[in-house]
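Working notes, beginning with the structure itself.
A single protein chain has been omitted from the complex, and every remaining protein chain is retained in its original position.
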Amino acid sequence: MRKLTSAGLAALIAFGATSQTVAAKDLVIGFSADAATLDPANHRDTNTETIIREMYDGILTRDPAMHVVPQLAESYKQISPTVYEFKIRKGVKFHDGSTMTAEDVKFTLDRIWEKGGLGDGQTSPRQSLLGPIKSVDVVNGDTLRVTLSAPWSLLPAMLPFQEVVSKAFVGKVGTAGMATQEDGTGPFQLVQWNKGDSVVMKRFDDYWGGKACVDRVIFKTIPESSSRVAALLAGDAQIIDHLPPYAVSQVNASGNAKAVFVNGTRSYFIAMNLTEKPFTDIRVREAIAHAIDKPLVINKILGGHAVAINGILSPDAFGKNKALKGLAYDPALSRKLLKEAGYPNGIKVTMDVTGPDKDTAEAVASLMAKGGITTKVQVGESAMLGSKWRTMGKPKTGDMYFTSWGNGSLDPQGIFMPTHHTDGRGNSSGYSNPKVDKLLDGAAVEVDRAKRAAMYEQAEAIAAKDVAYIYLWVPQDIYGVSKRLSGWQPSPDGRLNLVKACLK
Amino acid sequence: MSLTKLVERLVQLVPVLLGVSVIVFLMMAMTPGDPVQIMIGDQNVSAAQEAQLRHDLGLDRPAYERLALFIGHAATGNFGESFYYKRPVAQVIAERLPATIELSVVALLIALMTAIPLGVLAAVKKNSVLDKLATVGSLLGVSLPGFWFGILLLMLFAVQLHILPVSGRMGFATSIKPITGFLLIDTLLRGDPAAFLDALKHILLPAITLGLPMTAVLMRVTRTSMLEVLRQDYITFAEAKGLSRTRILIRHALKNALIPTVSVAAIETGSLLGGNMIVETVFGWPGLGRLVVDSIFVRDYPLVQAAVLLYAVTYVLLNFVADILYTFLNPRVKL
Partner (left out) sequence: MSDAAVTRPTPSQSLLLRNLAVFAENRLAAGSAILVLIFVALALFAPLIAPQDPNATDLFRRLQPPAWQAGGDWAHVLGCDALGRDILSRIIYGSRVSMLVGATVVFIATSIGILAGLAAGYLGGWVDTIISRTVDILLGFPYLIFAIGLMAMMGAGLGNIILALVYKEWVIPCRVVRAETLATREQEYVEAARALGASNRHIMLREILPNILSPVIVVSTIRMANVIILEASLSFLGLGVQPPTASWGAMVADGRAFIMQAWWVSTFPGLAILLLVLALNVASQGLRDAFDPRFHE
């Protein structure tokens, strides 16, 4: 037995000695989630989209400054409030060698917007991302015309969310085949998908935009943040996503990796049940806002990697009201306001939150307690809290909800409309102001950019004055990157865009 | 055991599986939270489009109709399509199953290979230091919370000593075209010893964590039954005949002492399955346990229902196997 143990130990040490040699040109991404499917039209998942996007291109995309720019379209223009025209790029090759045409682009869009377009009687779960499309037509070879049934200024901003597929390939493998195979036009093509573990891609040498720098890209699924950090520090991964703020200094001190930051697109805020006492009283809402020391929470819990907001929009968003003043931290004023509102002994409330935000919510709750708002944090699953708070106008139960709304497009409509319009899907507060509704409805169809921006600025000012929500912050997205990596920057929309990334 | 008895026992499994199906269906149906809401996420979707999504998932039908459909389909081996993965549930489960089986088998092997020798030694050298150590060890083994022990192992071997990997099933650059889906076998079949070693390094810590409580239990069982056997007349007789001690131990005692160990091992393999999700979560192991937990959280009804049913079938069959093994190895027992 003793022999056996020492043999085991020897074997263990031998394992350590035989380190795996990673090929120099393999770019490994330590990614927090695996793809759900590889079919660009059959999911509703950001992580899946990020992975798919390395193999597929969109009709349009975003540049590093988040402006919408053509990708597989050479150019596009708006002909009328309801008609857009796209000139499709020539000579773009799919991974199987065939050439992409305007017909493929039409097919891609039809597959998403048409009822039952996915095949097998199914409708794409991404349909709602495309707005009121009436028809998509190919006019004279390489020009594509998209006709809307009503004006919808968001179309260009939403097109980067869709990837172009090959009509012939879909015909060949069917919707079932699309889930695990790909034939995109992107800079990388699929080698193997080890479900739950990794997606392995290799460079596509005929990429229309010039071939990528690295030989292979491997998305390695590592759900645990501490494991991702360990993989980065050990040199096993060259990029990791969702680097936790508290690990930033450790990564920077390691010598072989560093943390990089980019402003995120997710706004955090606290919803209050505006139809119930005590939140019907604006003084109570103001008291809550005054009780929260945003800079303290940002510095201590988020490591300083977040920007405080005083309205729903991210500072980078179009139409952001830069002049907006917040309600400053002042717990004494909170107590005074509560007293004026008829609560001399303060109030007792419950705040719902999902597991990942529990720490932050508890920190906020302990601050609120000092302002006279005794807050019990209640953790629930997102599946449950979604139904509880996102009632689209139906009555709610509950006091407060610590939540967030992501807005990858950075267009105000993607976040302002759902969270502030009467009966909006994300209107967890149950906020309703006809003036705001009118501004939002108008801005949605307004073609003049300056006028549209002004409308959003005005709406944001009204909502802030009403204290529709307690607006908190927009956290930065933090990535850990190896010092071997060059030519890569994080993007606010969470896309990785690895085509220009190189490894030393 | 006669053939009719065997068939009878198998037939008895049917109501059990039916009961499991109904309970898991009801549980998911009664759970608040809406798969459609989760799919929509942070998007402004109209009520009509939401209704469309609900219809596409078949969630607009009444619950009893969905239950009947589920059971009817399950009986023919059709488990529908996963809400989240958008692929047939059977396919998604089949992709994850080899990882879980591989982990469980390695854990089982580790348990058997440590527990049997230790148990025998502890029995033979009863009340020695080794026996006491083994007793303490087995008590520790059943008392260590797996999720915490796993983290400690990770800290030591992966983060501090850097001799074993942190997470996952294979190295970052390793990629093996699957044949059986079991990496330890596929790497050998493909003739890639480096990849085999890589896979082995990855499976070691999770398998130890998973196998530890089982090791502890099996060791106790082996020790106890060995002690019992050693007291038997035929052992004393063999000793009197002057046979060597080792020969007696191996030829006579061990063979009989292992009967309870083997059948307990079969039953414990069932609880091994139940412990999988914790270990898979801690070690980022892409297996079925993690899949089920994640699927409960996103309300992927078809996937959860099918996976739980699979667990139940396996568990029930393992118990059945344990019974048969016990009867087979020990002719004195008649079922």
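Note that the chains are named A and B in the order they appear, and that numbering of residues resets to 1 at the start of each chain.
Following the convention adopted for this analysis, a residue touches a chain if its C-beta (ideal position, glycine included) is under 8 Å from a C-beta of that chain, and two chains touch if they have at least 3 such contacts.
Since this is a predicted model, take the numbers as computed values, not measurements.
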{"item": "Residue touching the undisplayed chain, where the options are A:Leu144, A:Val200 or A:Val229", "value": "A:Val229"}
{"item": "Which residue of B:Ala74, B:Ile116, B:Leu204 or B:Val292 touches the chain not shown here", "value": "B:Val292"}
{"item": "Chain not shown: contacting residue from B:Val20, B:Leu53 or B:Leu183", "value": "B:Val20"}
{"item": "Residues belonging to subunit A that touch the chain removed from view", "value": "224-226, 229-230, 244, 246-247, 250, 296-297, 300-301, 355, 358-359, 362-363, 366, 376-381, 383-384"}
{"item": "Missing-partner contacts on subunit B, residue numbers", "value": "15-17, 19-20, 23-24, 27-28, 30-33, 139-140, 142-148, 151-152, 154-155, 159, 224, 227-228, 270-271, 273-275, 277-278, 281, 292-293, 296-297, 304, 308, 311-312, 315-316, 319"}
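Rule of thumb we're sticking to: only the chains that are shown with their structure count from here on.
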{"item": "Inter-centroid spacing, subunit B versus subunit A (mean Cα positions, whole Å)", "value": "36"}
{"item": "Parts of subunit B lying in touch with subunit A, wherever the complex brings them together", "value": "32-35, 37-47, 49, 52-53, 56, 84-88, 92, 95-96, 99, 117-118, 121, 154, 158-159, 161-175, 177-178, 194, 197-198, 200-201, 204, 281-282, 284, 286-287, 290-291, 297-299"}
{"item": "Complex contact set, residues of subunit A against subunit B", "value": "1, 4, 12-13, 15-16, 18, 20-23, 26, 28, 34, 36-37, 39, 42-45, 115, 122-123, 125, 127-129, 176, 179-180, 191-192, 194-198, 200, 218, 220-224, 227, 230-231, 234, 236-237, 381-384, 386-388, 390, 392, 405-407, 413-415, 417-418, 424-426"}
